[in-house]
Every structure is written in C-alpha cells, then in structure tokens.
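With one protein chain held back, the other chains of the complex are shown just where they sit.
Showing chain A:
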Amino acid sequence: MQATESVNKEVIFSTRGLTKVYRMGEVEIHALRGVDMELYAGELTVMLGASGSGKSTLLNILGGLDSATDGVVRYGEQNLVRAGEKVLTSFRRDHVGFVFQFYNLISSLTARENVAIVTEISRNPMRPEEALELVGLKERMDHFPSQLSGGEQQRVAIARAIAKRPAVLLCDEPTGALDSKTGIRVLEAIEHINRELNTTTAVITHNQVIGEMADRVIQLSDGRVSDVHVNDSRKSPRELHW
C-alpha cells in the first residue's frame, strides 16, 4: 500500500517491523505489532488513529522518548532502536522538535525564555524572537504562561519546537486541549512552519478532519498501519471545520 508518488522523495524516517510490548501490571499490551512506514523530507504527515491504536507510542519511539521491543527505526543512517540513552538525548537535542497536547511550557519562564531554553543548547538555532514571530506571537514575548491563553501557549510550544531548526517536527494531539477555533489557529502555525521552513512534520490526532491539511495520511489501528492515503491537494487549516 506504499504511495508510489513519494518514491523519488528523500526518506527522513523509516520503520520496519516495529513492535512495542509493554507490561501494565499483569497484562502484556501489544501497542505496536509490526509497523512499516516512512516520513519524507518536507512533507506534512497526519497519523490518524483512535485511542489505543498505537499512534502515540509510534510518535514516542520516533522522537526517541521510548524504545521499541523489536524492529528497526532508521533516521538517516542511524538505527534508533539500538541507540543508548546518550545518543537519544543528543538526537532529541539536535534533530527533533516536539509539540505536546498540554503545551508543557515551563511556567516560571516567559514565552521568549521558554524558547531560549532550547536555543541555548542547540547548534544552529534561530533567535527566539524570530521563532515567536513565525507563530505570530511577537507581541506577547515577555508574558508568562499564566498570562497566555491555551492557543497562545501552544503556539509558544511550536515556536520552542522549531527554533532549533529541527529535521522533523513531531506534534502529539496539538489541538487536543483546545476549542476548534483556537485549534485551527495552532494548525495554521504548524502549516506555516512546514511551508516556510520546509520542516518535515508529523501530526498525530484522532481528528479525521485534520487529515485534510496533510500531504499524506497514515491510518493506524490495532498497532498496525491500516491505510496510507495521499491527498491530491492540501487544504488550508482555515478551510477545516469540526
């Protein structure tokens, strides 16, 4: 079911036979049962799946937060499944940008400082102000999280994620905690980044509508890829409704 149109594009991530089994008390949970997939350079991919489909587990493994039980995760020349703690930390530090459902800003730092805390440890970052301007928050740079709305907080989180110029931007239910109007504002920011910086982007969500803004939609169910759909044209987030 591979999308043939994408063959000529550069592969950033690829997984082969990726499985993840973890124990919850007495029960063994098979979160991933052999996932084969690719992320292509510059693409915006939406990974769709219901709760328990394994989409979060997949994102966590791609981002180097979690280790797989079996299989291969190839990032460029590197197999992340065999990587140790040190390698994963520097992988996260230098190559991945994360956006979380609950923003996860440091409440004691202002918007600008929340971005700066990442740029300070990166190799070739943009200036925090620049990153905030990209998400349309230049005016509110010196506000603390408690002074920002949920959507604004999430945009700060996006600025934080892209300020290091990551090879890939991973977003875990970025609109999950927001109303639809604010959610669309956040998706606009993600789309803007993808277009302007050409950052490979993966968004996981249970919201089918969001799939319409993607280049490709990967459908996950029961720990497997059940469908890959290539959109002929991407919709602008403004055209989305839910």
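Worth pointing out:
FYI, contacts are C-beta pairs under 8 Å (C-beta built on N, C-alpha and C of every residue); 3 or more make two chains touch, one makes a residue touch a chain; residues count from 1.
We adopt the following convention: contacts and distances are computed from a predicted model.
This complex has a chain not shown, and the name its UniProt record holds, of "ABC transporter permease", "ATP-dependent helicase", "AAA family ATPase" or "Manganese transport system membrane protein MntC", is "ABC transporter permease". Within the full complex, the residue among A:R93, A:K138 or A:K235 touching the omitted chain is A:R93.
For the chain missing from the display, the contacting residue among A:I12, A:L62, A:L80 or A:A116 is A:A116, taking the whole complex into account. Set against the missing chain, the residues A:T15, A:N60, A:Q154 or A:N194 yield one that touches it, A:N60. Mapped onto chain A, contacts with the missing chain fall at residues 60, 63, 65-66, 89-90, 92-94, 96, 98, 100, 102, 104, 106-110, 113, 116-118, 120-122, 144-147, 160, 172.
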